[in-house]
Structure formats: C-alpha cells, structure tokens
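Below is one structure. I have some questions about it.
Here the complex is missing one protein chain, while the rest keep their positions.
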Amino acid sequence: MRVSVTPEIVAAHGLKPDEYAHILRVLNREPNLTELGIFSAMWNEHCSYKSSRVWLRTMPTTGPQVVCGPGENAGVVDIGDGQVAIFKMESHNHPSFIEPYQGAATGVGGIMRDVFTMGARPVANLNALRFGAPDHARTRHLVYGVVAGIGGYGNCIGVPTVGGEVNFDAGYNGNILVNAMCIGIADASKVFYSTASGIGNPVVYVGSKTGRDGIHGASMASAEFDENSEEKRPTVQVGDPFTEKLLLEACLELMAGDAVIAIQDMGAAGLTCSAVEMASKGGLGLLLDLDKVPCREAGMTAYEMMLSESQERMLMVLHPDRTDAARAIFERWELDFAIVGETTDTGRFIIRHQGETVADLPVDVLAEQAPVYQRPWTPTPPAPYLPAKEIPDTDDLGATLARLMGGPHLASRRWIWEQYDHMVMGDTIQRPGGDAAVVRVHNSRKGIAATTDVTPRYCAAAPKEGGKQAIAEAFRNLCAVGAKPLAVTDCLNFGNPERPEIMGQFVGCIEGISEACIALDMPIVSGNVSLYNETSGVAIPPTPAIGAIGLLADVDKMATVAFKQDGDEIFVIGETQGHLGQSLYAREIAGRKDGAPPPVDLAAERRNGDFIRSQIIAGNVAAAHDISDGGLLVAIAEMALAGGLGCMLSLPRNAGPRHGFLFGEDQARYIACVSPQKAQAMIAAAQEKNVPVTRFGSVAGRDIVLDGKLVHSVAGLRSAHENWFPAYMEG
Amino acid sequence: MKARIHITLKKGVLDPQGKAIANALSHLGFDGVEEVRQGKYIEIDLADGDKAQARAKLDAMCAQLLANTVIENYTVELQA
Amino acid sequence: MKARIHITLKKGVLDPQGKAIANALSHLGFDGVEEVRQGKYIEIDLADGDKAQARAKLDAMCAQLLANTVIENYTVELQA
Partner (left out) sequence: MKSCVIVFPGSNCDRDVAVAIEASSGTAPLMVWHGETALPACDLIVLPGGFSYGDYLRSGAMAARAPIMRAVLAKAASGTPVLGLCNGFQIMTEAGMLPGALMRNAGLKFICRDVFLKVENTDNIFNRRYASGQVVRFPISHHDGNYFTDAATLDRLESTGRIAFRYCAPDGAVNASANPNGSLNNIAGILNAAGNVLGMMPHPERLIAPELGGSDGRAMFDALASLLQCA
C-alpha cells in the first residue's frame, strides 16, 4: 500500500510544517507512511520533551546517593548494604479521562514495567490523582473507574499500593490527572540499563502479543482535547495484569543470570521508541523483521506494528549464546519470546516486513534531532500578600473544623485506599493515612518511606513558591516519619506550552523545585512531563506532582501521626505567622481565592526537618505530623482521629489573630507529641539548634478542647471525616 | 417483559480473560480451541408493556451504564 | 465452528452484581426494572468439523471449567 504523504497527513501526525521540512532535509526524500508514523512517535511531546527539555536540563540531578539520574527508565539511588531503590512517577492523564478503569490500570502497569525493566522488584506503588469539582457531572464516574483500575492492576500483580494524594478542583473538570509512581528494590550489582552494545546481537521481543491497541496513543497523549475527543476512543489499551505478573517474574528470573545486555519496556509508541532508544544510546543501528513479531490479529501493517501500544511487552538485546536459556524461561512462564532483529553497525533503523524494507531511517536523527523549543514565556504576575485581618475569624470553631475535615479536600481517603491491597508482600510498616508510607526492605530492618505531594493552588498563585513548597512538603512528610529524604521523581502536569503564560507557570515551578531540591539535598532522579492538559482552551492548574522517597535505618524508630496517650505534651515545631493567603480556610470558609501562598524558607525547612527526624530517632517523640493543608488545628485533629484521643489546647500568648494561628498554612512546621519525661530534653535540643518550639497543650480525653472550651468531640469529627467520601460516591 | 442483553468487547480490543480461558482449556487437554472471547450476559425483567418504549429504555441503559461503549458493543433482545 | 455459551446463576443464588445494577439503574432514573441477573457470555471458535463431537466437547468444557456447577447453569449453542 502506497500512501503519499500530504500536508493533512503530516498534520494528523502532530508534526508542524517546519518539523516536516526538517525530516525532508535529513532524509533527502519523502518518508513513507510508516516512516512518518515513526517520526511522529519519536518527535511528539511525550517522547521527545521538545517543549520542556531545555528546562529539565536545569534541574539538580546529582548527589552522592544517586546511582543513575534521569535518562533511564527510572532513577536509581543507593540505600546502603549493596542495595538500590529504583523509582519513577508517570502520568496517564488523557487515557484515564477517556476510559478511567483501563487508563489508570495501564498507567500502573506501565510504571511498574519501568521499574522492573531495570532489575528491581517493585515493592510499593503510589498515585497522585486530580479530579474535577465533586459536583461536576463526570467526576464520580472518573473517581470510581480510576480507583478501581489502579486497584485492579496493582492488587492482581501483588505490589502494595501504599500512598498517594487526591485533589478535587473545577480546574480539572475536563482533564483529570492520574500520576502513578512505583518503587522497586534491587541489588546494586544487578541494575539493568537500556544501552545496547555489540554488533549482530539478537533483539528479542517478550511478553504479550502485539495488537492494534492505542495506535496513536502517544500522539493522543500530547494533543489538546476538544469536543471531538470522544471519537478517538477505539485507541484505548486494555491492561492484562496477570500477564504482567508473569512478565515480572520471568524478567527477574532472566536478570538473575547474565543474558541481558540491554532492556527496555515498550511503553508509549512501543516497538518504535524502545528499539530506537536502545540503539541510539549504544550508538548502533538496529534491524527489525516484523514478520517475527508475535501478533494478536492477522494482517497487521508495519505502521500498526511500529506504533502499537499493546501493554505488557519488553524489548531486549541478549548475549547470543544465552538466547536459548532465555527462551526457556519465558516459555515456562507461557509468554511469547521472539528474536525480531539484531544490532548493526550501520547507525540506521531498518525495518523489514514481508520481504520488503518498509523503513530505513537514521537512528541519531530520530532520537537526538527531535526539535527542541525554547518556548516564549511570561512570568505569572505576583499575588499580593493577604493579611489575616482581611479575613474574618470564625465564630464557631467546631463547625468550621468539621466543615474542613468533612469536605472534599481533607476528608479521609479510606474509601480509596481500602480498594488497594496495601499490605501484600508483608513489609508494609506504615499503611496509608499517615504522612509517608513506609515499607520495610525485605529481610532487613531498613525502611523506605514514600510520599507524593504538590499544592496546585499555591503553584497557580505563585509558581516558584509553589514549586518550592511541593518539594518542601514531600521533605516534611518524610522527616515526620523519621526518614532521611533521599531523592525525588516528578510528574510535571501543565497546560499548553505554546501559550506563554502556561510556559511561565512551567518555568516558575521548575525554578522553585530546583532551588528546593538543592537546599534540601533531594536530587531529581526521574520523572515525566505531561503537557497540553487543557480542554477548549482552559488549562489545568499547574500541577508538578512530586514523588519522594527517604530511608529509615531502623523501622522500629518510625513515628506515626496518632496521639498515643493521655498526658503527652503537644508542641508546635517551627514558626507560626498565621499566613492565610491560599489557605483552605481562606478559600473554603471565607471564599477568598486571592493572595500569595505561604512563603517557603528553605533554611528553616532544613533545620526543622533535620531536628524532628533526630528527635524521632532519639526516641523522644511519641507522635509527629507535619502541618500542611488546613493548618495547625487540622493537623491536630488528624492526630486525634488517628489515635482516638482528644486534647486540651491553649492558644499561646503571642499567637496573633486566632484564625491565622489555627488555620494559617505557614511552612516548615510540625506537631510533636512528647511524653512529659522527655519534654525537657526535646526543648533543650531545639534551643541548641535554634528551632522554634511552642507548647500548645497535651493529649487528654476524647474531645478537642481549646482554652477550656469544647471545639469538637473526636467521635463527631470522625464521622464527618470518614463519611464524606463514601457518601459522595454513593451519590 | 424480559430482555436479554449481550455485551461483548469490540473487535481488536484485547480480552485477557478470553486469552487465559483459551490457555486453560488447552492445558486441560481440549484441542482445537482457536479463540475464546468473554462477554457479559444480562437479563432484565421490565414492568413495561410497550415494546418500542422498552427497547428505547434498554438501549439507553446499555449506553449509559451496562456497556462501556469505549471498548464494548451491546445487543438487546426483547422477549414477549 | 462457533459456539455461544451462556452461564447464569442458578435460581436462589444471590446475585450481588445483578442487584447492584438494578440499584444503579433506578438511581439513573430508569423505572420499572423488576429484576436484573448478570451472567457470562463466552464465544468459542472451534476447529472441529463434527457438530456432535463439538457439542460433547463444549459440554465437557463447561462442566470442567467454564461454569461452577455449584452455583451456575450453562447452555451451549452451536452455530454452523
């Protein structure tokens, strides 16, 4: 079949006229349709990072703990004892909007493949989700499907889903965000990379058969939505977690030996991206024979095979004399195994099908000469400081607290996490619901703490502060369980980068993230960019989701948020100024969406975080919690709910406006509960480190009481907090 | 009135269940199984007396809830 | 040869999925739904040419794997 390439076809492949002109120049001829498809897959935003690349390069990615930073399937960090943690977060936004169950499920499947491709056994999954307003017509359906899909895939594979975050905001009505993160553990000596080497080595395809799934999915994931997006439906990929479980076990079994030279999972634009990346990294050529590719349907064209996004597939370069042993492993696991090509020294990507050469393209052009854009950007205008006195205090503290705790932003996410198996593998030491999840490194005392964070309303108001805050909050969540923060993965979700104001958000967030990563010693080791999250010209709030991990040397020295016993003293660590701009109180209670978000003092973050961690490890802290969304009183209430205990609080003399003190979202703060016997030691240590501590009360009874007046019973708060989600979902 | 509804995966959409069933059948020694596709079968008892109305209603039920029209097709049969 | 297999819950076996569908339909404003039962529908392509043999084989497949005869009934239809 000869289709000549018209401008319409070029446009339908998402290539701009000047990009196509570049193709004509380097090829010195017209590409055929298959070749055009290959270019479009390699050069679209999703694979080439053409709008973001110049900015990603500015991010801090190194540190003594980093074994492998961005550029591979996932980032690799040292966790001591000859072991590494391998982790990454990735978006599956558009597919999840179209078909929430399968979109989310295949997102989880994809991120797990990124991790086990590198030789790690996945040990924990997390997810960062953003949905539209609760009262938007599609929201409930999307929540239902996405949560079921994440659970359906992760539960079946048997990797615990231990954490994540969920926001509801009208800004996501037309573009939900589904960001999935996976963490794996490997021996440092057994990490596998995607750089092919050697000439004439077999290129091997394993896993599921190739079908006509998600053809143009990668391009779809980068195309702005419009009213016609419903028509793009048949490109949905269906996940097969059972096959992925087999693939996981077979790959790890193969990797225990020495057969693998290079390995790459097939994700977006499957065979094309994986083959080109392996060849390009090795400076090689690659020959593929499509007649050897296991297909699910008869009559698939070269174009379809090269662009198929069928799930649960991998491409590897093997040592030729280990190929038979490798085949035996995959056959035992009842997976397809086919030698589909070989490495060459030509530097060309040559594809044969039914006796003909259907593509002959230069590898380096495909992989390295993708366009790179220095997109124009305009900074977000600064938001003015919003003083507490411009916002009224509440006259019913209890009702206000219950409204916050029982509303969509802060209500318990139990409805979600109970659909996720969060205990399988037998190493979940801190379950969902705390500041960070903790999974023990199997057969050791070590623990990996993990969290995902970003506060999009801060990023929208002040991108740079918001970027800093996302890292700072992740840092705090790790410190609050007693973990030493190690490294970060990010998932940068934004609108259309061709609009300067959106690009301005992107740049601002990256600057903030970078500054915070340096100050807090948390390099970025992997990540993903998702742009064009807009519908009919309306962009999502800037949402640079951060996934971070930390290390506990001994899981017995871990803190949780739950109040432990009557009489423990409650301290606020860090300085409270009562910053209400962009707080939940200002937005939800006072209806004020303006104002600057709380400023982030990175030196204070570092100092206070290091302090709380050292106090936890020293055994001085009975319970710890960082203060974030909702402020101090909300954090106290969360500790009370977790422990089933109340408290007697008293406003400090220099508290300033009461609502600012109780609901302000000042950064770099924690609550620490300390037994009376240890309080003096903790205070002395704080003074020595110049860390502000304020006594705020003690754990007592079954009610939250402030200055002698009942604020709310813990039991009553619990029902508000627990009921919102199930009641909402039952609709 | 009784309706029989069949919901099947669209052509070309991966059917992991069907694939696994086909494998299991061949392990059990059943040869000659070329393809297995699994769908749903739903029986609905309706109070309505009018056939045309019932059919319209069932169609709407399928489109709105019973079938996931992104990946599934459906057929409705009405019995007297 | 193509076979269509219907697997339905036996009478008296509670059908949580059917019940949930009935509830959801009424939530969506569909009235007059008296009962919903959900079953499975399986299509099998067989290489066999002989109808009687195929039918015996399909029966055995149902009894041995496709249906759980503790709670389910099955029917097999053969198409040319």
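Think of it as A, B and C in the order they're written, each chain with its own count starting at 1.
Here is the rule we go by: a contact is a pair of C-beta atoms (placed from the backbone, for glycine too) under 8 Å apart; a residue touches a chain by one contact, two chains touch by 3 or more.
On a predicted model such as this, the values are computed, not experimentally measured, just so you know.
Participant: One chain isn't shown here. Among A:E99, A:D169 or A:D421, which residue touches it?
Facilitator: Considering all chains, including the one not shown, the answer is A:D421.
Participant: Taking the full complex into account, find the residue in A:F131, A:F192 or A:W333 that is in contact with the omitted chain.
Facilitator: A:W333
Participant: Check the options A:L36, A:M300, A:V555 or A:I704 and report the residue that touches the missing chain.
Facilitator: Of the listed residues, the one touching the omitted chain is A:V555.
Participant: Which chain A residues touch the hidden chain?
Facilitator: 148, 151-152, 155-158, 240-243, 245-246, 333-334, 417-426, 428-429, 431, 440, 555-556
Participant: Please identify, in ascending order, the residues of chain B that touch the omitted chain?
Facilitator: Residues of chain B in contact with the hidden chain: 16-17, 20-21, 24, 27-28, 38.
Participant: Could you please point out the chain C residues that touch the chain left off the display?
Facilitator: Looking at chain C, the ones touching the missing chain are residues 12-14, 16-17, 20, 64-66, 68, 70-71.
Assume only the chains that are shown with their structure count from here on.
Participant: Just curious, how far off is chain C from chain B if you go by their C-alpha centres, in Å?
Facilitator: 10
Participant: What's the distance between the Cα centroids of chain A and chain C, rounded to whole Å?
Facilitator: Computed value for the inter-centroid distance: 41 Å.
Participant: With chain centres taken as the means of their Cα atoms, state the distance from chain A to chain B in Å.
Facilitator: Distance between chain centres, rounded to whole Å: 36 Å.
Participant: Chain A: which residues touch two or more other chains?
Facilitator: Correct list: empty.
Participant: Within the complex, which stretch of chain C touches chain B?
Facilitator: Going by the criterion above, the answer is residues 6-8, 18, 21, 24-25, 28, 30-48, 57, 60-61, 64-66.
Participant: Applying the document's contact rule, which stretches of chain B touch chain A when the two form their complex?
Facilitator: 10, 12-16, 19-20, 23, 68-71
Participant: Can you tell me which positions in chain A touch chain B when the two form their complex?
Facilitator: 98-99, 101-102, 208, 211-213, 233-234, 236-240, 242-243, 296-297, 310-311, 334
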